[in-house]
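The complex appears here without one of its protein chains, the remainder shown in place.
By letter and in written order, the chains are A, B and C; residue numbering begins at 1 in each of them.
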Amino acid sequence: MKLSDKTTAISDAIDKISDGASIMVGGFGIPGTPFCLIDELVRQGPKNLTIIKNDANETDMGIDHLLKNGQVTRLITTHIGLNARAIAMMNEGVITVEFCAQGILAERIRAGGAGLAGILTDIGIDTELGDGKQQITVNGSPQIVETALKADFALIHADQADTFGNLAYVATARNFNPLMAMAASTVIAETEALVPMGQLAPDTIHTPGPFVDHVVELAELTKEYAVVRR
Amino acid sequence: MKLSDKTTAISDAIDKISDGASIMVGGFGIPGTPFCLIDELVRQGPKNLTIIKNDANETDMGIDHLLKNGQVTRLITTHIGLNARAIAMMNEGVITVEFCAQGILAERIRAGGAGLAGILTDIGIDTELGDGKQQITVNGSPQIVETALKADFALIHADQADTFGNLAYVATARNFNPLMAMAASTVIAETEALVPMGQLAPDTIHTPGPFVDHVVELAELTKEYAVVRR
Amino acid sequence: MSDARKRMVARAARDIQPGMTVNLGIGLPTQVVEHLPHDMQVCLHSENGITGIGPSLTYEQADRNLIDAGGAYVSPLPGTAFFDSAVSFALVRGGRLDLTMLGAFQIAENGDLANWKIPGKFSPGAGGGMELAQKARRVVVMTTHTDRKGAPKIMQRCTLPLTAKACVNRIFTDMAVIDVTDTGLVLREVAEGLSTTTVQAATGANLIIPDETLPRF
Partner (left out) sequence: MSDARKRMVARAARDIQPGMTVNLGIGLPTQVVEHLPHDMQVCLHSENGITGIGPSLTYEQADRNLIDAGGAYVSPLPGTAFFDSAVSFALVRGGRLDLTMLGAFQIAENGDLANWKIPGKFSPGAGGGMELAQKARRVVVMTTHTDRKGAPKIMQRCTLPLTAKACVNRIFTDMAVIDVTDTGLVLREVAEGLSTTTVQAATGANLIIPDETLPRF
């Protein structure tokens, strides 16, 4: 027995994404954001996308290119304070923004990946974020039903990958990536390094290969991956 | 800044467990079962314990010593087929056994560790395991409310630990350990190797130190950890 | 093991397609692996936390920390990954398990499966079986066609507690290969030397028998 080869050209991988798709995008700030996959998504230009991402990156960076290019109609996120364009588009009604508490966004995505219908939590109870959500009583306490999130695609940034799609992340570039890599019908991972099969120690793999559909090796990193002076 | 030292003598760590305690115990079969912590629990002898563990080990091994010693009143588990004593005690009403689907036991423990009230799943629907459980409708489908599990203590087996309680597991000895290590009020981890601070690579730690209260370095492994000829 | 059961195992192995992620249940299904081509691209999953399982090991070769869910000592492949029990069942319930092969006590004509409990006799708990049966993309069952007393295991309705409802796609027995379809049980293949009449007589539910000559195994 051996494991299959999932390496794919970036254009072929992103070509699978059509108008109206829902797309989870890894990253928390700069680390872990798949900037190259996003650039290719801008180049190919599918529209009416729903983006699920912790943040909206910053103006002129990452998913802001998708916003600027008019490809996004809906954003499910936790905080967009560093992207003035995203806030303006939200205020003007050009995009619909659904805010989640950050850890609840993580859990909803994880629940989607784990094949659960949702989770029960008291986070956000008696606040605006709890408004209009189904509540039930568990052991005498009111709990909000937070439904699982799944997506058509997940765009993932890995530090290392093998050809089967086993992924390893580095430092705080991990964040939402391993959760999203379980929760989409088609998972596309870009990797800084494509390593030979067996080079990733089995105990240190963060995302097991069966969750991943396409591995895209990055020839070089764009400047968006670099340290930013503020 | 530096991180605190949580190394504890095995007798002091287990001494915190009193009659009536609920205890999660890691392991799936032999790998990952904290046999030395269990032996000390037998030696100290607290009674009326609730044990939460994937399985009941095998006769004359692991938690079977607790069963034989009359310390257990309740067992929450997924499969006890390899322990004839556990099945006999269940059939005679000496212990109460609550069965969960294996992945649902994992999720209930994880939910406890993640501070959630529970999860929503269709696993076990229209079967005996779903009987008597609260159901709600989510997006038009019936879902079972599986409540979070927490415990007073978790007994964990790690391959490597540092003094702060960062833990790394090996191969299939990981199983329920990292989940239980998040879900108990007091987490006691035995480790085969106690390594200097900084020796575990931050990307390869499976359980971050803040979840762990006591680290017990094992002087030697008992024969129960070894390969078994069947 | 009877020659027919050996042929059943070999036949079942041919249902595993390259690129699949597969979970082989304890018992007969485990033996399927011996019939896979040596260089086949297939990823074996075990619910205790592995993907990319390699061949089983002797006790002398065994790693005490590396077993499958049935307790067999196994080996890693290049590309094996280890993970916790929550991730392991996320893979199952989340739709990433292409195929599971399970044992059975009873199978109903609508695909209901009973394989975990015989009230009063055998109640060790379901383990991971419910999730495998309910959530693998394709569920095939491997079993003797009848029990030790000769009673059919394939029946109109299960009388034992269910593992999962309407979950079975295909049944491999020592007598036949049978598909569970929307219109009922369809006989697809018959063991060497048996007539379709014999198979129907050993089955507790109606079999739809196509007009064409059925393959033998």
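One rule holds for everything that comes next: a residue touches a chain if its C-beta (ideal position, glycine included) is under 8 Å from a C-beta of that chain, and two chains touch if they have at least 3 such contacts.
Bear in mind the structure is a predicted one, so any value in this text is a computation, not a measurement.
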| said: What shown chains come into contact with the chain that's not displayed? | reply: A, B
| remark: By the document's definition of touch, the residue of B:Val72, B:Leu116, B:Val138 or B:Ile156 touching the omitted chain is B:Leu116
| query | Per the definition of touch given earlier, which of A:Leu3, A:Ile17, A:Cys36 or A:Ala106 contacts the omitted chain? | reply | A:Ala106
| query | Residues on chain A that touch the omitted chain in the whole complex? | reply | 28-32, 54, 77-82, 87, 90, 97, 99, 101-107, 110, 121-124, 126-129, 159, 170-179, 206, 225-227, 229-230
| Absent-chain interface as seen on chain B, which is shown | 1-4, 110, 112-116, 162, 164, 166, 182-183, 196-198, 200, 202-203, 205, 208-211
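In this text, only the chains that are shown with their structure count from here on.
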| task | Could you find the chain whose CA centre sits the greatest distance from that of chain C? | result | A
| For which pair of chains is the number of C-beta contacts greatest? | B-C
| note | Between chain A and chain B, the Cα-mean centres are separated in Å by 32
| said: Rounded to a whole Å, what is the gap between the Cα centroids of chain A and chain C? | reply: 35
| field | Cα-centroid distance, chain B relative to chain C, in whole angstrom | value | 29
| By residue number and range, which residues of chain B touch two or more other chains? | 107, 121-122, 170-171, 174
| field | Junction residues of chain C - those touching two or more other chains | value | 82-83, 86, 89-90, 92-93, 135
